[in-house]
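Note that one protein chain of the assembly has been removed; the remaining protein chains are unaltered in position.
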Amino acid sequence: MPTDTRRLTGPESSQSPYNFAPCSKLDMRNLEVRPDGRSFKQLRPLFLRTDVVSQARGSSYIEMNDTKAICAVYGPREVLRREDFSLKGQLTCDFKFATFSCKQRRQHQQDSQEKDLSVQVLEALEPAVCLHKYPKSQINIFITVLQHDGCALSAAIMCASLALASAGIEMYDLVVASSAAICGSLTLVDPTAQEEETILKSTVKLDANAGSVTVAYLPSMSQVSALSSDGELSFEVLNKSMQECVANCQRLYPVLEQTLVKHQQELEASKS
Amino acid sequence: MAAPMMVCIPGKKICRAGDKYVPGAGTFLRNGFIHSSLVGVVKESTDEKNVKTISVVGKENNSIIPYIDAIVIARVTNVNPRFCKCEILSVGKHNLQDAYRGMIRKEDVRALERDRIEMHKCFRPGDIIAARVMSLGDAQSYLLTTAENELGVVSALSESGVPMVPVTWCKMQCPKTLTEEFRKVAKVQPEFIKFSHS
């Protein structure tokens, strides 16, 4: 593992004391109410705000109860490395969990999961950005998850799409994302970290169908721009939960729209 | 226009494109409709043929990058006998947040007597120049040209560090020491002055 020699790092691996505590996992088979009192099909309230980082070209903040993320967009700016030259603009994305954001402490360097998520956020946004309008330039997206309580990927995608829009980057569409966790006949929309972990980190087979799905959706084009599933799911269940996620994305879209419209109206009002 | 302000978000359908309406800046065309590609307010402009151009105007500081035929203001960083390098500071009226690298080749400095050009008699590092983007260039830099009367050095310091005054199209004079230095001087037009002050 590469280590940063400029810092004093802790021991190579350490454990959270809560790992040794009696299991905090949910009993999925007899789950009747979700721990936070939501119904199975209920999304968490979504709070969004744009222009929160003053130096950045565009930025945004997202909150879904205890999942909180912040995103900043810089650019378009010149590509410095010569070999990266292309006549189409380039999008880069840097996804990071803050070291204190999860139950287990994160390293300050990007680990493989964060790299994987960076690529997924990038691929979710790429179809939406008019990259041909930014030749020889790059647009950098930086996402930091401040607090992780499930659905980090969908929160990051929405946050980044809002930040791009507020940066004035030309886009074909906004990107909305939504997740669902599945266990047997139960579909838990917008799962929390506890629900996600119970299903995905189980070492015994909970059910023939146990997993989670995340979908990123371009609402005005009706296209899916990112799709990711974990765990083991049958084709039919996967298909059904994918459709459900798409429906949830359509429900979330007005929230994003209103955030941007309200902010723009405020700007216009302050101008005149 | 007295109509209420219409705020758009990326992807929002504005109207059908046709003979009467054409997409302008901040919009794109999909399936015969004009869609917005920015967050901003819809603006209409009508030309003499009664064709309306629909555009979306977003934030003040639009994410602009140098484009072909744009007039840019740049600072010279490096001069050598074949070309001079500069950093582009603004495009049209918009200041850039990050400078882009530009290059003026020897043959693009002026329109006449192109084979007699001596680079160090045209530009010095630190000069502020007005130039036109000729092409997107290579991986390194944009290609710029100053081969117009209105283009060239706009502001330069003399060896004693005083802003110089243009005397001819190829000379500038230091008001303190009265020494003359060679430059490819721009005949600055009023619209350029507006650029640099806005």
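So that you can tell them apart, the chains are marked A and B in the order they are listed, and the count of residues begins at 1 in each.
The criterion applied here is as follows: contacts are C-beta pairs under 8 Å (C-beta built on N, C-alpha and C of every residue); 3 or more make two chains touch, one makes a residue touch a chain.
FYI, contacts and distances are computed from a predicted model.
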Just to verify: the chain that's not displayed, which of "Mic1 domain-containing protein", "Ribosomal RNA-processing protein 42", "MIP18 family-like domain-containing protein" or "Trafficking protein particle complex subunit" does UniProt list as its protein name? "Ribosomal RNA-processing protein 42"
Contact partners of the omitted chain among those displayed are A
Which residue of A:Q138, A:S228 or A:Q264 touches the chain not shown here: A:S228
Considering the whole complex, which of A:N30, A:S54 or A:S112 touches the chain not shown? A:S112
Chain A, residues in touch with the chain not shown (by the definition above): 15, 19-20, 112-113, 115-116, 119-120, 123, 126-128, 200-205, 208-211, 218, 221-235, 238-239, 242-243, 246
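Methods note: only the chains that are shown with their structure count from here on.
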Inter-centroid spacing, chain B versus chain A (mean Cα positions, whole Å): 38
For chain A, which residues count as touching chain B in their complex? 57, 75-79, 82-83, 85, 87, 128, 130, 134-137, 165-174, 218-221, 256-257, 260-261, 263-265, 267-268
Can you name the residues of chain B that touch chain A in the complex? 5, 7, 9-13, 26, 28, 30, 35, 37-41, 58-59, 61-63, 65, 97-101, 136, 138-140, 142
